[in-house]
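Some notes on the structure that comes next.
Other chains of the complex are left out, but the ones given are in their true place.
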Amino acid sequence: MAEQENTYQFLKPVDQAAFRDHMETKVAQWIRPWDGQEELLAGVIGVPLSKTSISHSGASTTPAAVRTAFKSFTTYSMEYGVDLQDLAVRDLGDIAMHATDLMGNHRRIEDSLRALFQAHPALIPVLIGGDHSITCPAVKAFADRHPGKKVGIIHFDAHHDVRNFTDGGVTNGTPFRGILESGVVDGRNIVQIGIRGFMNSKPYHDYVTSHGVTVFSSRDVYRQGIEKIIDQALEIAGQGTDVLYVSFDVDVIDQAYAPGCPAIGTGGMHPWDALDALYRLGTLPQVQGLDFVCIDPTVDIRNVTSRLAVQFMLTFFAGVAERAKI
Amino acid sequence: MAEQENTYQFLKPVDQAAFRDHMETKVAQWIRPWDGQEELLAGVIGVPLSKTSISHSGASTTPAAVRTAFKSFTTYSMEYGVDLQDLAVRDLGDIAMHATDLMGNHRRIEDSLRALFQAHPALIPVLIGGDHSITCPAVKAFADRHPGKKVGIIHFDAHHDVRNFTDGGVTNGTPFRGILESGVVDGRNIVQIGIRGFMNSKPYHDYVTSHGVTVFSSRDVYRQGIEKIIDQALEIAGQGTDVLYVSFDVDVIDQAYAPGCPAIGTGGMHPWDALDALYRLGTLPQVQGLDFVCIDPTVDIRNVTSRLAVQFMLTFFAGVAERAKI
């Protein structure tokens, strides 16, 4: 619309920010829509699926809420001494969801990621859910990406997410049962961090431990510090594996900091612990995939939970930038 | 992104609606961004200025809220037997506002419209404020559009908007004083409809009547019916004039129907009366400009007031379509 701008000096296109500072780069200017060709370090992919939740959830609106928050942050962190704006990260758009074919939607996620990974084997996907059910098809595509290589998972969550399939089918309560039962990842390479009391049943705790999954509670993080927990988690998840996938259910964070999740509670993780963990995971070359799930912007307050997720993602990218330097 | 869609079947661009019905055209698909060239019947122009309000107002966010509501409506009205989708109406974007130079912003409005009218003399501007202060520069540009022709104004509002300039300068409380004192429109061709009790002072009522302005109260509309009021209004505003400008302050509507305005109250106009009036004004060739002002989406409930404004605008266009037929 360059010509118009000349003619009608003050008329600016609809999608341009009301205020622009030419000395500042916003995340919205950096993570632009992908042209489908450019080779990328990482790609943000919206997965607006939440009808697969067992309780009412507006998580399908998260990709849009997260993109809105892109306007509120810059690309620069003095803390890590890094400006992200030259990293090749783009917005790949959303995986289109069918209104009623929910199991078909899981296939769409898996198929889309397989196609993407085939064309761009080095791209780090950053999935913005949607509910946690998206992680099972995502991990299946992820695991098939490099045949012969083994995958470990670091899973931040208040919940084990291994419900039985009988009572409600494949939902946001079942992704890790799906992963474990499909055998795509060995339970001994899965670490769950931030599991909370009175939010899971004993049979499910027994289920994960019987599959060799390692569990750190939110109380463990509070008492031992995130650094020690991540040390152990990397040791366990990395044991004999080649690549790591990080699945981050935002309800792992205390309800005071992340009120916009369907299943909230007190006694959750503090954001600083998550920030430290994600930075460190970002620095590690073996971390090749990441998702943020189970935010419900429709019950959030001032979009704080989506903003927090964006800051978490940016901090992960600060780590990736460090990795890229080496 | 056509190629990408082929490759990654389900990846869709960010700005595409989650659900699309191929047998339905939404207003958002019809009122697309203008290319700066196409000859238009009408153009929607955002004017995101509300720092000129005497009370705290978020009216600067209205253009965005109105565009969001474009997704909720279709182009077809069975009531008027009209499908608007072939009318050449486009979105011209926003007039860029400076953060602190408020009087300069009024000049930007006037200058932008002058430039636009020069290039496209037949285009009907539909301004989405912003607060009511935008109407004075808009009317000045409008009046100069066809030299030698006289302008009449139909002004829907709970307020006279003729405050003195001493107490706060040029604000949303003064547009009609600005218009009257500049002489750009003769008071005898101005009709105010919907003025409410206990929302204006006697000196200002005396001021407008002393300038020959005709005033119909909200009570008059309720008692006499909108049809009679509009009959008289057209008679008066049209007396010796060539073109008409319609300025619609949404606070003229009762607070139950339009809760998202800064100055709300009961005893306001009913939406049906506004719809009937706007349809009729739409049908008249002499009506060549329209604005909607003084919505504050930041205090609205579920965006109902912006939705209402969109329905008002569409009904005006239904009238325009009728006019276009002849």
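Should a chain be cited, it is by its letter among A and B, assigned in written order, with residues numbered from 1 in that chain.
Throughout what follows, a residue touches a chain if its C-beta (ideal position, glycine included) is under 8 Å from a C-beta of that chain, and two chains touch if they have at least 3 such contacts.
No experiment lies behind these values; they were computed from the predicted model shown.
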Number of identical chains in the full complex (with 2 shown in place) equals 6
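The rule is short, and it goes like this: only the chains that are shown with their structure count from here on.
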Cα centre of chain A to Cα centre of chain B, whole Å, reads 43
So, in the complex, the side of chain A touching chain B is made of residues 1, 3-4, 7-14, 16, 18-19, 33-37, 45-46, 48, 60, 67, 91-97, 99, 108, 111-112, 115-116, 119
